[in-house]
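With one protein chain held back, the other chains of the complex are shown just where they sit.
Should a chain be cited, it is by its letter among A, B, C, D and E, assigned in written order, with residues numbered from 1 in that chain.
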Amino acid sequence: MEKPEKLIVDGKRLDGRAPDELRPLKIEAGILKRADGSASVELGANKVLAAVYGPREMHPRHLQQPDTAVLRCRYNMAPFSVDERKRPGPDRRSVEISKVTREALEPVLFLELYPRSAIDVFIEVLQADAGTRTAGITAATVALADAGVPMRDMISSVAVGKIDDTIVLDLTKAEDNWGTTDMPIAMMPRKKLITLLQMDGHFTKEEFEQALDLAFKGCEQIYGAQRQALREKYAIKKGE
Amino acid sequence: MEKPEKLIVDGKRLDGRAPDELRPLKIEAGILKRADGSASVELGANKVLAAVYGPREMHPRHLQQPDTAVLRCRYNMAPFSVDERKRPGPDRRSVEISKVTREALEPVLFLELYPRSAIDVFIEVLQADAGTRTAGITAATVALADAGVPMRDMISSVAVGKIDDTIVLDLTKAEDNWGTTDMPIAMMPRKKLITLLQMDGHFTKEEFEQALDLAFKGCEQIYGAQRQALREKYAIKKGE
Amino acid sequence: MEKPEKLIVDGKRLDGRAPDELRPLKIEAGILKRADGSASVELGANKVLAAVYGPREMHPRHLQQPDTAVLRCRYNMAPFSVDERKRPGPDRRSVEISKVTREALEPVLFLELYPRSAIDVFIEVLQADAGTRTAGITAATVALADAGVPMRDMISSVAVGKIDDTIVLDLTKAEDNWGTTDMPIAMMPRKKLITLLQMDGHFTKEEFEQALDLAFKGCEQIYGAQRQALREKYAIKKGE
Amino acid sequence: MHEIVSSVKRDYIADLARQGKRIDTRTLDQFREISIEVGPVKSAQGSALVKIGKTQVMAGVKVERAEPFADKPDSGMLIVNAELLPLASPTFEPGRPGENAIELARVVDRGIRESDAIDLEKLVIKSGEDVWAVFIDIYVLDHDGNLIDASALAAMAALLNAKPLEDEAWTLPEFPIQKKPVAVTVVKINDRLVVDPCVDEEGVMDARITIATIEDGSICAMQKGGIGCFSREELEQAHELARVKGAELRAKLG
Amino acid sequence: MHEIVSSVKRDYIADLARQGKRIDTRTLDQFREISIEVGPVKSAQGSALVKIGKTQVMAGVKVERAEPFADKPDSGMLIVNAELLPLASPTFEPGRPGENAIELARVVDRGIRESDAIDLEKLVIKSGEDVWAVFIDIYVLDHDGNLIDASALAAMAALLNAKPLEDEAWTLPEFPIQKKPVAVTVVKINDRLVVDPCVDEEGVMDARITIATIEDGSICAMQKGGIGCFSREELEQAHELARVKGAELRAKLG
Partner (left out) sequence: MHEIVSSVKRDYIADLARQGKRIDTRTLDQFREISIEVGPVKSAQGSALVKIGKTQVMAGVKVERAEPFADKPDSGMLIVNAELLPLASPTFEPGRPGENAIELARVVDRGIRESDAIDLEKLVIKSGEDVWAVFIDIYVLDHDGNLIDASALAAMAALLNAKPLEDEAWTLPEFPIQKKPVAVTVVKINDRLVVDPCVDEEGVMDARITIATIEDGSICAMQKGGIGCFSREELEQAHELARVKGAELRAKLG
């Protein structure tokens, strides 16, 4: 695909969205049998699964912490999730994303309730189109709730960025590649506290503030969809 | 070496054998000093060593099983055992063969007699000409007996296959490469119970049954040679 | 750089030194804050750091020895320390050097005083010009002293070799590449006991003895510089 | 791959088997419900999501140009990889594929390779220099038993779903699929042969035998697993089960 | 990367922060003494040793010919690697870079890459075939906190120190450096924002945010770390600190 001349024409993006518009979003909770909690997120062409195991006994034992559970996160991409087949196994990018994902989720967990335990969060990207780390955090939060892990608040996550000098919500891969700036963000939607923030590209002070505005708005929508997914799961269960 | 027009001419195979004939076979027990038990098998151009250590204390400790010994098998090829030098270390093929070797041997062992222990079987292929996994199992069984590990029965192992639409015993590398089907098999020769079976290629129902007939016959011969090797070792020891 | 016709002209080496002359040597003790002991050695164009941690609790625990401390040494080269960027991580050469370094240092330590402990010696080569393993041992000894680890004697280390049929002290990289023989050596300077000796190239019996003469002389000088570095550190500390 | 089952449940499953019954009311020769979703992943040339009961396996096909093996200059390449994802079972751990994942991949590989399911000779761009390599990545998402059959089915469904590449070197009108091998795994529980084991049944079984067959019922690959053994008669019964059940599975491939 | 601090010290540091004070008498927005030695390593094309207080980080630049990435035929390559050497801290262990070293390298990389600090297009020898790859190796020698800022500063100083290669394919008169990005890390301790944390302060902090800026004060990269969180106001304050302190650091680059 060649770089298009413009990424925004007549106020519309390549896929027809307005700058402040999210891609179609579908969240489902409790989709896996074996996991203690699970969720899937489809955001545009992204397909992401998350599963939670735990709190469970920590292995290997020497990693046990006497006064707290340990949260472990693994973000991983399927070999077929991207255009050129990705070799299986962690690369530097996925190691970093796993780390910031853990740091994005940990602030809402009560790990001190489960000494010597592990809580494992596994995120699998099945199909990728930019925004997989934020979709993964969004899915992981629903999976944690589905697993019954107590939380202070949810974590909702989305990316904002700059393309053609416009601040936009929820970049596609084309927008990420040819745009100027990408800023993934995660926050507690009720307390408005930011638990993940990364950014690369270029922002003036004003643009940064505009981007934060849009991120807050986007996370609000994500939060709504997360709650809806959990309500549906719960309703079905009650109706069973 | 070019593919020959036919693999069987006038009822004889490339190396002059009849379809149901084994290659020259030589088994020796107790050939290594340090191992608790050992054996060598030469089958045609194959040269395989097996050594047994144990029952011994299991390391690392977290792999100990409170109610049973653990059998561990490693099948490995010497870099110089094949035409093109093989890079040292396990590859996917040797990992799979190590697994099926363990599953072929374990049914005759009384692992529950040795809780918290390990029994280690190491198989080294020094020279390879097809049939190394079955030669390895045959050698490992003699090495287990040499180590004094109690067994319900022996395990005898050989491959059968199909070349030029004929079912044959004990394929050479040339026959394996240019033939249709290879079926390694291992069994308890007294109880006629099959503990290893793999196959790739093509068999009709009738061919499969013919192949099993031939495999039973071949394992009978292998079994005789295994017992002979142990008798010789024992006789020498008594005569020493 | 092309190979020069001669490595010694009019009794002088390429860098103007006499055959029995050391390169300019600078040793500093206590240059790192976090390490328990540390030292830097500059020998000609070599820049080497050494740090000591311990005696400290051994991790992982299963490596603890009930009746002695364990000395662990790691020799490592910075990617930018050599002409062609070195890939990070241990290679076979550095594994071997780490081993002989440990064996060179251990004879002067009282490891039995610290059961279940580890003493870790980390050597980093920042800039390399032949002789880095001996410079590393020289630095490590000063770092051990700086850490207050009790020692029977110091260890002083230097290389000798043969270039243009002449036995010389302290080879440069050019001399090592184009010369005949390289012999790194380490010894207790007071007791005259040799704790490291490696050699490759060619020595007659007489040359070997000449080389040992020169090595003893060179180590004497190294020893003087080691003591001076520790005196300076101590004097500064007292004056602080 | 086989998980620990409590001794009470173990005895219960074994007793049921002796009576020809199973914990989920199936007959011994009955599969759970099977669904095949084709093309769920657009970033792959072909993909499929197979569910057998609660077991979920996804397979994706990617095609890349590669240099052929020196001894096979006139053949495309087939590479099968399997990941037992840690989200699929509490017993799966992150890291490089272990012996269970390797065996799974190799058994699926042999079924496809030995039946000539793909006409690899058609995947040559330039003899000895440039061929197409077909990667099949098997992604186990939820492990409720019988991963081999589910994986083989997903792999074959993904191949059948695979679309020609948009690449000027790709000259075939379609993916050159010429056979539909299908794997059926039979396990032995308390001396009874059972198809399509769930994860608890796998925890109880003595041994398993996987038999891959093609359209005419002939065998293209076999693999015994587990620490038990089979008599000759049991093997022959297992083959008959594999032939019959294989035809049922193949029908689902369309 | 964050080390354990005794609970007494933890309380002491937190109390001080609330009063706007620090254990080493600095103000909350004050860096420790900074020194930059350029060119200490002659075997590198460029090198620098940066000290911020007792923290010491060396960076070395090496340049090698390489084949460009298929999707970037007209661009040289930038590879940043960081080693948390075991001599630098009792908590660093030998072995392959862990998540902290990888994050450190990637944050430094993004600051340089996203600001276009190096004009990578000038590093093309032949489009699509042959380009210069710039390796920046970050070597952490002594860890007394704030490794990201020290590493980013060392990397930039090493780049500015880098000399043209003596190689006939190298036709540039000098290294094509066009921007000077600088990273400033702000940590939150007891709800106060603090710059240039020492290692004990890092052990007490709730979270950190690193903001890399260029000459005009605009942002080229950010990275939040730690298991705490930031309010919007705190982020805006942190950006102001990064702008002001970044200008001070940039001035040291000469």
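Criterion: a contact is a pair of C-beta atoms (placed from the backbone, for glycine too) under 8 Å apart; a residue touches a chain by one contact, two chains touch by 3 or more.
Fair warning: this is a prediction, and the values are worked out from it, not measured in the lab.
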| item | value |
| --- | --- |
| Left-out chain, listing which of the shown chains it touches | B, C |
| Contact residue for the chain not shown (choose from B:68, B:127, B:166 or B:210) | B:127 |
| Sole residue of B:56, B:93 or B:190 that reaches the chain not shown, by the stated touch rule | B:56 |
| Residue of C:107, C:179 or C:218 in touch with the missing chain, whole complex considered | C:107 |
| Residue numbers in chain C that touch the chain omitted from display | 92-93, 95-96, 98-100, 102-103, 106-107, 183, 187-188, 192-205, 208-209, 212, 216 |
| Positions on chain B where the hidden chain makes contact | 32-35, 38, 45, 47, 49-51, 53, 56, 74, 76, 78-85, 88-89, 120, 122, 124, 126-128 |
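We adopt the following convention: only the chains that are shown with their structure count from here on.
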| item | value |
| --- | --- |
| Of all other chains, the one whose Cα centre sits farthest from chain D | C |
| Euclidean distance of C-alpha centroids - chain B vs chain D, Å | 26 |
| Rounded Å distance, chain B centre to chain C centre (Cα mean) | 51 |
